[in-house]
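Structure, as structure tokens:
One protein chain is absent from this view; the other protein chains keep their places.
Then we have subunit A:
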Amino acid sequence: MATSTAQYKDRQFLAVIGDEDTVTGLLLAGVGHVTQPPDSQKNFLVVDAKVDNATIEAAFDKFTTERKDIAILLINQHIAERIRHRVETYTAAFPSLLEIPSKDHPYDPEKDSVLKRVRRLFGE
């Protein structure tokens, strides 16, 4: 039990990979954080037309593997689709990964990795 507490005691931030409106909204809620310079690491990535899949993957790796201060990673489902293999093979205990809807892409349970696991469990 002690080890598991140590695993997450420094995890406190919500990170976001999303389109501009999703990130703007969540930052309005006060979850945005930039670490002290010179690092100045952001806990969000705005995915606009200029952002390619490699950048999304890099941000995903940074938030899930490199940084130890992220508690929950939120990712727009349509963006998760672009790096689906990464999302589906992600099994670490922390951070918790959640797929959320965006303005133009409502939540689709068929695509949600959590529900895909459910279907596998019931042998579909």
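Everything below uses one rule, namely that contacts are C-beta pairs under 8 Å (C-beta built on N, C-alpha and C of every residue); 3 or more make two chains touch, one makes a residue touch a chain; residues count from 1.
Just so we're on the same page, contacts and distances are computed from a predicted model.
**Q** When one chain of this assembly is omitted, its UniProt record names it as which of these: "Mitochondrial distribution/morphology family 35/apoptosis", "Vacuolar ATPase assembly protein VMA22", "ALS2 C-terminal-like protein" or "GPI-anchor transamidase component GPAA1"?
**A** UniProt protein name of the non-displayed chain: "Vacuolar ATPase assembly protein VMA22".
**Q** Which one touches the absent chain: A:D21, A:E66 or A:E88?
**A** A:D21
**Q** In the full complex, which residues of subunit A touch the absent chain?
**A** On the side of subunit A, residues 1, 4-5, 8-9, 11-14, 20-34, 40, 43, 46, 71-72, 74, 93-94, 96-98, 100-103, 106-107, 109, 112, 114, 117-118, 121 touch the unshown chain.
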